[in-house]
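Attaching a single structure in structure tokens format; questions to follow.
Of the protein chains in this complex, one is absent; all others appear in place.
In this document, chain identifiers A, B and C correspond to the written order of the chains, with residue numbering beginning at 1 in each.
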Amino acid sequence: MLAEKFTTKELMAVCCAHEIKNGELVFVGIGLPMMGGLVAAKTHAKDSIFVYEGGGVGGMSRRVPWSIADNPTAENALMIHEMWRLFSDGQAGYINRGVIGGAQIDKFGNLNTTAIIGDKSYASPVVRLPGSGGANDIASSCGETTIVMQLDKGFVEKIDFITSPGHLTGPGSRKKAGLVGRGPSAVITQKCIFRFDEQTKEMYLDALFPGVTIEAVKAQVGWNLQISPNVKAVVTPTVEELEIIHTLDPKGIMLGAKSDDEEDFNEFFQLMKQAYEAVELDLG
Amino acid sequence: MLAEKFTTKELMAVCCAHEIKNGELVFVGIGLPMMGGLVAAKTHAKDSIFVYEGGGVGGMSRRVPWSIADNPTAENALMIHEMWRLFSDGQAGYINRGVIGGAQIDKFGNLNTTAIIGDKSYASPVVRLPGSGGANDIASSCGETTIVMQLDKGFVEKIDFITSPGHLTGPGSRKKAGLVGRGPSAVITQKCIFRFDEQTKEMYLDALFPGVTIEAVKAQVGWNLQISPNVKAVVTPTVEELEIIHTLDPKGIMLGAKSDDEEDFNEFFQLMKQAYEAVELDLG
Amino acid sequence: MKSGKDKQISLHDAVEKYLPNGSSFSFGGLGARDPFAIAFEMIRQEKKDLTMITASGMDIANIVIGAGCIRKVEGAYVWIGSVGSGLNYRRAVEKGIPVKVETEEYSNYAASLRFLAGSMNIPFMATRSMLGSDIPKYNNKIKLMDDPYTGEPVALVSAANPDVAFIHVQKADLSGNGQIWGILMNDPTIARAAKSVVITCEEIVSTQEIRKMSNLTAIPGYTVDAVVQVPFCSHPMWTAGYYWCDLPFRRNFMLYNKSQETFEQWVKEWVLDTGSWQGYLDKLGQDRLNKLMQMERDNYQIPEFKA
Partner (left out) sequence: MKSGKDKQISLHDAVEKYLPNGSSFSFGGLGARDPFAIAFEMIRQEKKDLTMITASGMDIANIVIGAGCIRKVEGAYVWIGSVGSGLNYRRAVEKGIPVKVETEEYSNYAASLRFLAGSMNIPFMATRSMLGSDIPKYNNKIKLMDDPYTGEPVALVSAANPDVAFIHVQKADLSGNGQIWGILMNDPTIARAAKSVVITCEEIVSTQEIRKMSNLTAIPGYTVDAVVQVPFCSHPMWTAGYYWCDLPFRRNFMLYNKSQETFEQWVKEWVLDTGSWQGYLDKLGQDRLNKLMQMERDNYQIPEFKA
């Protein structure tokens, strides 16, 4: 049964969940992608295993990780690898999917998370970004990648720095470059889902979020966006999926709720304690 | 106090022990070299650590290993590595000494354990030998190597196959080849100890076992052997060293006692049980 | 990944399905955790023209060579350690008895690095081993090059990706997550390098048991195709926490492998006439197996965790 009320972030998380197939080994980032993974794991992808860059594989915790190497990423894990070993397993083709984001993207799904260079230089850019982290490796070698990012001024004709390869310059270019993985298959934004044309490898608008128009999407995209002849409405969350989200993240922290005030430690302690004491783990 | 009676094998084991310096990480083979290591560890080299090719580092057992990866090599170990990791640590210079053997040796200490080719071919040799195992790696990268082998027809002008590099063709040739370790420093045989000249890198007779003459040694060596101007008598075992050997190996199995009869399992069981029950471990 | 909640199959099917004639394979372990039950099944199924990719091989390697299963060894060492000579290997290489065996020669480290490169899906790995020796002279798959950074000489070895690896572990769950105590050899690396992986284990445990000690999982289930529970799988060798090496059995084998004829008598008696691994264990007798277990556990037991 479809839910009647949900937030955009919840919808994005559920869209992300729907990308994950059962039986996949999935590289999952923190926050929204992880929530997508948790929803998938409890619904249609019960045999999928989730891995974090810090090396934890299949961790199960009553706690929510805030980074890719927090204790919960390794708790009750099936195994824990050194980082080089985990990425080697990715390069060897064992990891079916990775979920990554970006600050800039072009029509072939190439991503920039290194620097907005603008009219300055790489060495002294307008905005220095974090760098690749593991995103380049995931984009290079995982079976396919799911991109999650805001639809905004980052959708550009030419990105300033290709940090993580999408379909590079189009058909055949990944293979020619020597890349192992098949590249991005979907881009999930707060307004719609894009996919990539099998022939041209170019991004096209595939499905719209409720209330969003094709024109509203086109207005945000910095190139002549291709549109599916049959633009779909995204599949919205079921009641069950929303319940999973609300149980795991009652305060919405995973989906990005932040505070700008000084935080009280004892409140935090009580909140966390209540949260983990409410969770029951099934370690299989 | 020096012992009055000892076997040649016991003397060889003690000579091997004397090569090992305190504080070394030592790659030790099975049998006589291991006995040398055990004697060293209990006398002058208490801070040395012994490693086996199977990956066990610093194992302590009431049992004696019969190969480089038996359970006792890893029992109570400080750590256990994959084989590639252990040899990588060797290549990185962490392992100070290796003890290896060979079927043929030349005057620069190059060793053959691959094949006696003779008048036949490498592919169908007169005698196929085991191959390098880890000997090439130890000879290539350990700080220095101690060679233990029988003085017999294997001491030849030209060996059939350089399995493990000694000083190759003389001064500077190891460095030119790109090798990390300093190469062999001593050859311990059942008759004498050879060492290598600092300038020429050529093997010379350094010390004789009791009752052995220079001529007897020269007669076994297939090239014009250099002789130290001051040939020494080897340092023979102390009472303490012999006691260590006899306690650890009451039946002389480690030093090569073999049987050609069908063996009885229950006798073996009783023998082993008595042996390990008699040992007390100090795990530090 | 190789997905699946229950990957159990029989010993017979594991060998039949994953090891066609002419394919390449690796055994896990060395001296300890050698998968003898797999080797015996290979002999019963009369496997041939196989390539064995290994660092070092001892008794188990000699037995499958003596039985005529092997055409080529890519590796560093085939012998019986300190117990005796590799007479089966000698006969096969020197005289082609029972089958001519070709050797692609490496050092133990180089052979290990081939698995490491294979596990990482990179085409080669560099090493400073084998420089100056004759090994590269007789193996043209070893390439000497000058490092593009420093100009120093290095040797390159190519990735090894055996068609199948047979790896024996102490404990595994039904998905093939395997935990190893004691020596590892290159097994975590080989599992990733091999195209197919068959895990044999002393005990099947729950996935929850595996999760208790995540840092000890050596074989990732996502690399594993099949799981077979085979108690005493490594007899006459060791398995840490389970059984001691049956040295009299190994020494008696040495009496039989002095000629091909007596070797074949041994194979008939211990491999063929026993009919199955269970038949072999029955012939050894429970008392002997119990004593091997006692000898091991008097010295080493796998640590149990407090609840």
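Assume a contact is a pair of C-beta atoms (placed from the backbone, for glycine too) under 8 Å apart; a residue touches a chain by one contact, two chains touch by 3 or more.
Being a predicted model, the structure only gives us computed values, none of them experimental.
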Full-complex contact with the absent chain, from A:L78, A:V148, A:I162 or A:L242:
A:I162
Write down which of B:V28, B:A41 or B:I80 is the residue touching the left-out chain.
B:I80
In the whole complex, what residues of chain A lie against the chain that is missing from view?
30-31, 53-56, 61-63, 66-75, 80-84, 87-88, 90-91, 114, 122-128, 130-137, 140-141, 161-165, 168, 173-174, 177-180, 259-260, 262-266, 268-269, 272-273, 276-277
Touching the hidden chain in the full complex, which residues of chain C are there? Just list them.
120-128, 143, 145, 147-150, 152, 154, 156, 158, 180-182, 184, 212-216, 303-306
Could I get the residues of chain B that touch the absent chain, sorted low to high?
22-25, 47, 49, 56-60, 74, 76-80, 88-89, 91-96, 180, 283-284
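As a working rule, only the chains that are shown with their structure count from here on.
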Co-neighbours of chain A and chain C resolve to none
Need the most distant chain from chain C, centre defined as the mean of C-alpha atoms.
A
Mean-CA-position distance for chain C and chain A (Å)
40
Chain B to chain C: how many Å between their CA centres?
26
Numbers and ranges of chain A residues touching at least 2 other chains:
none
Find every residue in chain C that makes contact with two or more other chains and list them.
none
